[in-house]
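Below is one structure, written out as structure tokens; comments come after it.
The other protein chains are all here in position, but one chain of the complex has been omitted.
We call the chains A, B, C and D, going by the order they appear; numbering starts again at 1 in every chain.
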Amino acid sequence: MDRFLFLTVDGLAKGAVYAAFALAVVLIWRAARIVNFAQGAMAVATVYAAYSVTQATGSYWLGFAAALASGLVLGAGIERVVMRFVPHTSPLNSVIVALGLVLLLQAVLGALYGNEFRPVETPFSRTGITVGGVALLSRYDLFVLGAVLLLVVLLALLFTRTSTGLRMRSAAFAPEVSRLLGVNVAGLLTFGWALAAAVGALAGMLVVPTELGLHPNTMDMVFVSSFTAAVVGGLDSPIGAVVGGLAVGLVLSYAAGYLGSDVTPIATLALLLAVLLIRPGGLFAGVRTRAV
Amino acid sequence: MTLLQVAGLVVGYGAAPVLHEVDLTVPPATIVTVLGANGAGKTTLLRTLSGLLRPIGGTIRFDGGSLAGVPVERVVRLGLAHVPEGRGVVAELTVEENLRLGGVWQADRRDARLAQDEVYELFPALAARRRHAGHQLSGGERQMLALGRALVARPRLLLLDEPSLGLAPRITAQIMALLRRLCDETGLAVLLVEQNVRSALSVADQGVVLSLGRVVAAADAAQLRDDAGLRHAYLGF
Amino acid sequence: ATVACSSDDQGGGGKAAVPGVTDTEIVVGTHMPLTGPASAGYSKIAPASKAYFDFVNANGGVNGRKITYKVMDDGYNPANTQQVVRQLVLQDKVFAILNGLGTPTHSGVLDFLKTNRVPDLFVASGSRSWDQPDKYPGTFGFNPDYTVEGKILANYVKSNFAGQKTCFLGQSDDFGTDSLAGVEKVLGKDGVTAKETYVVTNTNVAPQIGAFKTAGCQVVILATVPGFTALALGTAARLSYKPQFVVSNVGGDLPTLAKLLGEAKGLTEGLLGANYLPLMFDANDPWIQLFQKVNKDFGGGAEFDGNVIYGMSVAYLFVQVLQAAGKDLSRESLLAAVEKGGYQGPGLAPLRYAKGDHSGYGGERMVKVSGGVQQFFGPTYETDEADAPVKEYAGTPATPPANGVPTA
Amino acid sequence: MTTLVRHLMWTAIAAAALLAVTYALPPFRNYQLATAAAYLCATAGLTVLVGLSGQLSLGHGAVMAVGAYAVALSQNRLADAGLTGNGVLVLSLALGVLAALVGGLIVGLAAARLRGPYLAGVTLAVAVALPAVTTVWAGVFHSDQGLSVYLDPPPAGLGYDFPLERWQSWLALAGALLVMLLLANLLRSRFGRSLRAVRDDEAAARLAGIDVARTQVLAFVVSAGCAGLGGGLLAVLTQSVSPGAYSLTLSLFLLMAVVVGGLGRLAGAVWGALLLVVLPDLTHTIVASLTLSPAAAQRLEGNLPLAVFGLTLIVVMIAAPGGVQGVVRRLLP
Partner (left out) sequence: MDEDPHGLTLDGVTVQFGGLTALEDVRLTVPPGKVVGVIGPNGAGKTTLFNVICGFVRPTRGELRFGGRTLRPRPHRLAALGIGRTLQGVGLFAGLSVVENVMAGATHTARSGFTSALLGLPRSDRDERRLRDEAMALLTQFGIAEHAQAEPAALPYPVRKKVALARALAARPRLLLLDEPAGGLGAEDIAELAELVVTLPGRDDGGHSVMLVEHHMDFVMSVCDEVAVLDFGRLIAVGPPETVRDDPAVAEAYLGPTLEGRTA
């Protein structure tokens, strides 16, 4: 029973960081209707920025701010300089460009910082608070959970309560009609990318300390898990991203704990299939579109 | 006095122009209907006016200022609303959200809300489906929504591309009557593109006939309606 | 080299041309992960070897020939390895492949290299696959194999932590399995209380470490790469669990771990491990002094750590072998030179090369971290991957030649 | 002239030309040609799936692996049983295709219910799960290290110094030509039309009497069969299989190849397969020709070719969204 409790808590803690990154995936999907495969690499770039700032100033929080700021700049820059010019003849075009960006970003980071791990600090202790002999969540885990919670609330508010959220969604779904209605589609797209990259930066700051260390490829597997999480949740839903993230975290933890670590990728696949075969649009899918 | 003045407008998709030297004026509080066969260039005209297409030549002046180079999203702020062909409802958003979108650029939130309520009054079918997604609506319901959404913007000039498409005769008649009323009461001007010639002419003040991208006739609507010769020559009935 | 082939001759003298060898140059190639997830740390090895070769070249080369080292990035992807090794052999006509890195990557090219009779020296991995003289006569290992190491680590645990519950965490490939095999040879099947594995794609080892804690393990032997060593140490700390960790040399380089752990580098205090090459903390070690000088002059001043030492040690051995092969260099003479054995260089343990033995180092010495410094202690041990006992090795380490370049 | 005769004629012409090419090329280039041919099987299949049926697969590398492992297991088992020779090789390749077909069927059945990114998610998970399968059943697949593949030397009739690489490229080219022939036939038939119809408008396709789910599954199966053959051939070329060689990266590269080659046309798949082989080689050569200081070389080695590769992808997609084939068609009258 202790073991179950332990695995559950640990799975939730790990799931929270997947959720954080899944939120960034959802955000860009809602803002631009693309799955941004470069999101992981972009997040890594911002964490490197934070690393440099923290190295120079000695302050974690300055680095944290730098990550968010560089996320905004990087996201906006990529939209302005690259994505804007990708022709919309097929949704695959942007997927391929994003993959190209992954290679480019990782190469640049590798050249700048070297292809080796760099340590990243955590602002709070990662030592679990022990209750009855079982190490439960650490302060850092609570920080992550809190940040994810705050983020999902803010995003939900943005999308449901503000007109910017409404404009972002309509711009993503129907760019031309939105422009006719006075929506600055190009501006919102830039904003969406900037915001998503900033959320990705935040997620990166939360995720990287739980990984092996900072490396140009650190987020590769995190992206896969988080994308899975976002898909499980239903790509359109911030709440779904969080639920999906926690579900993926739990499944990985249980599988590793009870079945062996080898099985974890298969368990993820099983989770994905189990959810999607019952709900092809994810757990929090919207209504199925009327076909005719 | 004119609200919209188009002179020598030339528009094309590739090299060959689709519209040739089109001249057109729309005074305030007037309904001008643009008629013409399929492919005459009616939609092209409206898309150019709202800035979706860039003209090759000619001028467009709205309310005294030139529209050249004004981005699409700013045109609506000048008071020109375009209901595009094929409904243009954002299928993934709810009816309510679609309507909110109509007034999203307005600073005056209260007035935008008021305008929404007016639309629900105009189209009770929409009021019953506030929370339904756009794609759940029937074809005609979408048409009503698109029109209603444009009205929320409280435009001074309304560009309508075949509003009667897919609408029941009764609704069509209602809409035409509504346009007339808005014109008379609020000074709204309408540029109405229609295939449904009869109902268009029944409310319009003036008619313009396009053929292969050229204006071949421009006259009072009553004249087009009543002059069998003109009708046969340009409208085929 | 038969007379019939003499039409292919490039140089005079009536002897057959040797691929990659001219009177002034020897071209050697390697495949390494320079990019991609596995590149961390490893990407420094080949540049270090290259720096040492440049140093040798600056000193006149080997028998008047300069060494050109072609490094190809395979991103640790076996398919890429296939491509780049073929390019090296078929297109660039290298003389030999040196220090190709990785078990899965290098396994794939063994047959190809054999068919083309390309010497395949000092593979950078502790797999036992490289020691198959009958099947792969041209392939030689370098690292002590994982089983040898497992035995040595377990031997230490057996004599110093008698009666304590010992557990094992290994990578889920032959690094882990071979190492575990070595450990179990010494401790017995029941001597290991809990065995867990990890996969490199899943960076959460809390379930495994949690299981050790629950099982009450007091000693944990790690067959892990540096990232996962750090992760294991960090995770245990998070769980307020403090076993004695004993780690493979693959994942036990202190500078690397300290960088990975950052603030938490204190966790390495007391960490036990084993190694067979000099440690950078021995500032007085003449090898370290030599390598640091080479690194400064020819390596662009790369950050000095175990990977640099490793790369240079391999290069040193290769130069030794070239010298031994003599002026009349051919692939056959090179292989014969390796098999002749008896090389002494920076390594502490014996290099086992002989006619029927293509394995590399046959032993290790225990190391311990204390006061933020990793240092050797106790005797050097040697053993084999079979059932030979772990025994002390009496040999003393060599000192480098005065000018840093070995002679025949 | 029937489709078959016409396509056979084209195949024969291509085969003759390629045969001449294999004699002209040095061994390494032959090996590259062979690799491109093996990739072509997979990219052609992927083009049918992504370009024509409109379903996205991020897991085609894994499908190739299924074919590759089946070929490896079969070759090795049969060789252990004393059965060798080219007939056996053909049998093994057929088994590889069969295994991939079954795999494609399973994924396809799930895929027929899924759209867009959801399908992408599942195929991505398949790609990631593959290495796990090889470790969980390590007894058969030998985890990360993989299996080596038994391959007979070139037939004695070709002469004793016949280069192995040329023989390998014959094998791979034969496979690729077969795939191209069959797919060309298929695309000209009503199946090709149904695929495109389903891609363009599902509701209208159903009303036209096309079983959408069945068509989508069929596309998966066909494309998996091709990928399986490609994987099998790759196993024969490299004489080894391991999960690392069929990683997610390969799956993504295959997708890049078909899009950059020109989506939806078999010719695009040819460009794609060539690009997969030539582009890394080219970027490496360009970078290798630069002389760098040791410090710069430290940093840039490996990274610079990667950057050039990434940049090429971005530029091509922005400048020529129709891919290479799109450009070719524009240039040719």
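Here is the rule we use: a contact is a pair of C-beta atoms (placed from the backbone, for glycine too) under 8 Å apart; a residue touches a chain by one contact, two chains touch by 3 or more.
Everything numeric here is computed off the predicted structure, so don't read it as measured data.
Asker: Hey, which of B:97, B:141 or B:205 is the one touching the hidden chain?
Answerer: Candidates B:97, B:141 or B:205; residue touching the omitted chain: B:141.
Asker: What residue numbers in chain B mark contact with the hidden partner chain?
Answerer: Output for chain B: 37-39, 86, 125, 136-141, 143-144, 162, 165-174, 177, 195, 197, 199, 202, 235-237.
Asker: Contact with the hidden chain only, please: which chain D residues?
Answerer: Residues 2-4, 7, 181-182, 184-186, 188-191, 193-194, 196-197, 199-201, 203-212, 218, 264 of chain D touch the chain absent from view.
Methods note: only the chains that are shown with their structure count from here on.
Asker: Return the distance between the CA-based centres of chain B and chain D, expressed in whole Å.
Answerer: 52
Asker: Centroid from C-alpha atoms only, then distance chain A to chain C, rounded to Å. What do you get?
Answerer: Centre separation, chain A to chain C: 37 Å.
Asker: Just the number, please: Cα centre separation of chain A and chain D in whole Å.
Answerer: 31
Asker: What are the residue numbers in chain A that touch two or more other chains?
Answerer: Residues 106-107, 110, 114-115, 260, 262, 264-265.
Asker: Please list, in label order, each pair of chains that touches.
Answerer: A-B, A-C, A-D, C-D
Asker: Okay, in this complex, where on chain A does chain D touch?
Answerer: 29, 35, 37, 82, 85-87, 89-93, 95-97, 99-108, 110-112, 114-115, 224, 227-228, 231, 235, 260, 262-266, 268-269, 272-273, 276-277, 280-282, 291-292
Asker: Chain B touches which residues of chain A in the complex?
Answerer: 163, 166-167, 169-170, 173-174, 176-185, 286-287, 289-290
Asker: Contact residues on chain D for chain C in the complex?
Answerer: 26-29, 31-32, 35, 128, 131-132, 135, 143-146, 148, 164-165, 234, 237-240, 242-247, 249-250, 280-281, 284, 293-298, 301-303, 305-306
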